[in-house]
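The excerpt is restricted to a subset of chains, each kept in its original location.
Order of writing sets the chain letters: A, B, C and D. Residues in each chain are counted from 1.
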Amino acid sequence: MAFLLDNLKEGGTIAGVLAAKNIKILKTRNDSPYLDLLLTDGKTIVAGKFWDYQGDRPKGNILYVAATIGSYNGQFQLKINYLRPAKPEEYNPRDFLPAAPVPVADLWVRWDALVNQIASPDLKALLEYAKTKYRNSFENAPGAVFHHHAYLGGCLLHSIRVAEMAAVICDLELDPDLIIAGGLLHDIGKLVSYNWSEGVFSYTDEGQFLEHTTLGILTVRELLKEVHLDRLTTLKLLHIIASHHGREEWGAPVKPKLPEALVIHQCDMIDSQVDKLRGVQNNSQGSNWEYVQGMGFVYTGD
Amino acid sequence: MAFLLDNLKEGGTIAGVLAAKNIKILKTRNDSPYLDLLLTDGKTIVAGKFWDYQGDRPKGNILYVAATIGSYNGQFQLKINYLRPAKPEEYNPRDFLPAAPVPVADLWVRWDALVNQIASPDLKALLEYAKTKYRNSFENAPGAVFHHHAYLGGCLLHSIRVAEMAAVICDLELDPDLIIAGGLLHDIGKLVSYNWSEGVFSYTDEGQFLEHTTLGILTVRELLKEVHLDRLTTLKLLHIIASHHGREEWGAPVKPKLPEALVIHQCDMIDSQVDKLRGVQNNSQGSNWEYVQGMGFVYTGD
Amino acid sequence: MAFLLDNLKEGGTIAGVLAAKNIKILKTRNDSPYLDLLLTDGKTIVAGKFWDYQGDRPKGNILYVAATIGSYNGQFQLKINYLRPAKPEEYNPRDFLPAAPVPVADLWVRWDALVNQIASPDLKALLEYAKTKYRNSFENAPGAVFHHHAYLGGCLLHSIRVAEMAAVICDLELDPDLIIAGGLLHDIGKLVSYNWSEGVFSYTDEGQFLEHTTLGILTVRELLKEVHLDRLTTLKLLHIIASHHGREEWGAPVKPKLPEALVIHQCDMIDSQVDKLRGVQNNSQGSNWEYVQGMGFVYTGD
Amino acid sequence: MAFLLDNLKEGGTIAGVLAAKNIKILKTRNDSPYLDLLLTDGKTIVAGKFWDYQGDRPKGNILYVAATIGSYNGQFQLKINYLRPAKPEEYNPRDFLPAAPVPVADLWVRWDALVNQIASPDLKALLEYAKTKYRNSFENAPGAVFHHHAYLGGCLLHSIRVAEMAAVICDLELDPDLIIAGGLLHDIGKLVSYNWSEGVFSYTDEGQFLEHTTLGILTVRELLKEVHLDRLTTLKLLHIIASHHGREEWGAPVKPKLPEALVIHQCDMIDSQVDKLRGVQNNSQGSNWEYVQGMGFVYTGD
């Protein structure tokens, strides 16, 4: 696939749709306004300047841009000559966002395989309804904005991995139905917490005001208006979502009070931390040790 | 008002309805089962023993008891001869629970006065609907099981005080509508978290599994199915409930992100802590300093 | 009001008094010393360089400067030709510092109104003596160097707000005299902790070595050599100052042990945090969410 | 199996071997010395008193006791007439300790199955040598003195479960050899930290002075004098042991720096916490919620 910012050459020009971040209207020392922003085609990021910019902050993040290619401090920089919000028919926001490492169709196969292990018809119906209703969101929402699974469908891939892991360790006399349903739904609030419609991953107002744990509980409660589930199973399932961060200081309104909730919390930790560490290892350039925020030094050798 | 356990005398007998706590079936050293429990008439607490007890654990906490009055270790003790679950028509569970220090009618007057300060018709309608729908629960639910406002209507009195306090400090350019609504509703989840129908205050399964913060958000979301409120005000109101504990380690899934949420959090702290400290001061017997769990020594002198 | 750094033009010259920060003597790669500093007229900040500087570090922060206006990296930069400490008659250090958002005369009216609500003649006399003795310091000292109320008189405005807030919530059976006196005096140590005589706000040695809580206690103890106050009220007032940060880990040598101390602590939290959040909201440029050190993301939308 | 303290009757006598705890020589108010201790046959615990005791503190914890059966405060109490350290041929210390819930032979089958999944001949040899050398210790050492797996072979059962769990989640591109070896050996230091030779579980001096994490590293280092393992694999294996508590504040001298170490840490958490919670659920008497030190309330209903 070819990208708009491939093969830039100083002095050349480009024109097309790009996603923008950090858009600011600043002033030069002669008090003349200019637009300052970062632009990406989903692969390369370059800085852009629109000198003597007279307009308001452009609406949205996806812009049609025409620019001359210059450089500053040894980096390419776009000198923008023309800019407008892109029209919906001109782009697909997914084009500016990283794809999952596995095809989404495979993910649904794994989802279905997990759901088929559930014995309770009610829980099965709940998961099928969740898939139907939120299919599109599941295929887009990332696992996090930065730290782990930060790609399209990342939340879905992570949820499936957590459920798969938790399901295979059920010999501890746990309830497998609750484990699988809890694993698949524990992060469903992220479908509402994150935004991917503007070519960059960001938090929605809902995500900022309420966080994905609370939003997940509200989402499942809504699903349960359409699907029957007995009172105690409902409480246990909502509790797994409420407690999946494990400790109050990590954002859980309650600590796990069920063995199934303990297991989902720990499997969530395994998958998110191993993914974060793998990401560091994959980006490491020859050094054996790299410092990771919140983890300290980790091994990036063989 | 006369209570069943007033004027006990060793060797006498009593018969009537009492609330029980800590009910256990134990065995004597001769392997004979007996029932061990605490009994209260809402004012006095005495230990009870039912020797050679052959039945199962009695259903519920409110029991009709016939007993001889004995003593053990300088304390009265009931030697129970007969015991059965009390019939609903024989008692009112409120009779076994401490009453609020102000008449409930006065509380509703204060509630209405606050609601009348709200300019937004939608928020006003929401609060009126909350009052109508949960009137009975508000008149019963305590502010906490032990620490503060642990009496019938305690949650209501506390919510009103928080709203009143927050309302009078509105010169900080805050939104008074949001402040009052947030103050009155921040603890509404306690109506579902606590149980008062068995003559003692205790946690419900809902309270244990989800805690009152999450339950409050779910409750308001349900109310909003019947009352209109714009998206942004809804998010802000739910955010005030979500953040009213102020910090993740104190059980808030999100920290306050609005000045109105900061104010409700701090007013909640003032009212609950001052009430706790006042309780210690009122029960203090002449000593100037008493140790309080979580607060250290506090002053109980004049 | 016109400022010296208004309307700078590359190639022009300026001469006059400016306040300096971050003064350092560095060396060029040819080992030639130069002076590197930031200069402000109380409104604009520019970098300055004095090449081939042969003198010692200039005394004080307020300097008479003659310079040519150049630029570096798209920012103005002063090429200094001449520099000496400004003479006292050439400037007023207040000119380089941000002013409070309300006239100081209005603040004293509010102070007096609060003092007039105090019933105890002794406490009243104490506050009047504090005003007389520290009038000038109160009109200058900021509430903090950076985070909140970082302007001339900021400490006074903050203290009044805390006292006003605390005074209106006195229906909790608190002692209003203690509340008002505690509110007005809780931060009096900041008059000694901060320095404003050099055109920038900074910590004094006293502030660094002892912090404003201890300094406030020492200050009130000195005031009480001239004004009578009974032993118990003295202890309670000093305790309110000692405990106003609320927790040991937040710098309080004792936790609040009086309801009045709890209230002053919480009102101090409300006013400082709401002021900090308001500051972020006022400086926000169109984005709905901004990250604040110590608070996380806060809402900066409408 | 019959136990010595089965079917006690007041006034009767017993004679035989019992394990003692909390042995103290105290004085009556008439200054006459007596021995005060708790005695168990591995099933029942009773208090014992040896009045007018003239000897020293008895050597060891396993005693031959002859006593009359009395009672105090509604509990049986042994009035001891004769007491001496039991002779080695009179008892097996295992008789006084709880047995694992699965036969030890089954555990070794599971151990062997795990070892057979290891590809590296060196790691395989290490585990076989560990089994040979520490077979007896593995069959006795508990997982902890109190909280979880507190029975004979508890450390072995726990280590196997952790390795089994970790092995089945290897699709995360982890090194299965390291995972299995790390899981089986992470707690090997407990073989040296705990004492089971006196009829009660207790800490050894080694366990108190160095803790099982350090002791585990020392133990594996000794094993590696007899079995070859390359330098990097050795470091990784020792690191898994060093970091298995996950965080410094939980007693790990280093945080996990390898994905395999993260997985062993989390699986260790799952198995120990689920076991603790299951223990509470199994001992619960009809109540739906029980308070657990370090976990808060947990669900003990169906």
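What we mean here is this: contacts are C-beta pairs under 8 Å (C-beta built on N, C-alpha and C of every residue); 3 or more make two chains touch, one makes a residue touch a chain.
Not measured: the values here are computed from a predicted model.
S.K.: Going from the 4 copies shown, figure out how many the entire complex holds in this file.
M.R.: Altogether, the complex is made of 6 copies.
Heads up, the rule we're going with is that only the chains that are shown with their structure count from here on.
S.K.: Could you tell me which chains are in contact with chain A and with chain D alike?
M.R.: Touches both chain A and chain D: B.
S.K.: With over half of the numbers shared counting as same, classify the chain B/chain D interface as same or different.
M.R.: Counting shared over all numbers used gives less than one half: different.
S.K.: How many Å are there between the centre of chain B and the centre of chain C, using C-alpha atoms for each centre?
M.R.: Comparing mean C-alpha positions, chain C is 44 Å from chain B.
S.K.: Specify, in ascending order, the residues of chain C that touch 2 or more different other chains.
M.R.: Those would be 289, 297, 299, 301.
S.K.: What pattern do the touching chains form: line, ring, star, complete or other?
M.R.: Contact pattern: none of line, ring, star or complete.
S.K.: Spell out the residues on chain A that touch chain B in their complex, using ranges where they run on.
M.R.: By the definition above, chain A touches chain B via 205-206, 208-211, 213-214, 217-218, 221, 232, 235-236, 238-239, 242, 248-254, 257.
S.K.: Mind pulling up the chain D residues that touch chain B in the complex?
M.R.: Counting only chain D, the residues touching chain B are 8, 10, 71, 74-76, 285-286, 288-289, 297, 299, 301.
S.K.: Which positions of chain B touch chain C when the two form their complex?
M.R.: 161, 164-165, 168-169, 171-174, 232, 255, 257-259, 262-263, 266-267, 269-271, 273-274, 277-278, 289, 295-299, 301-302
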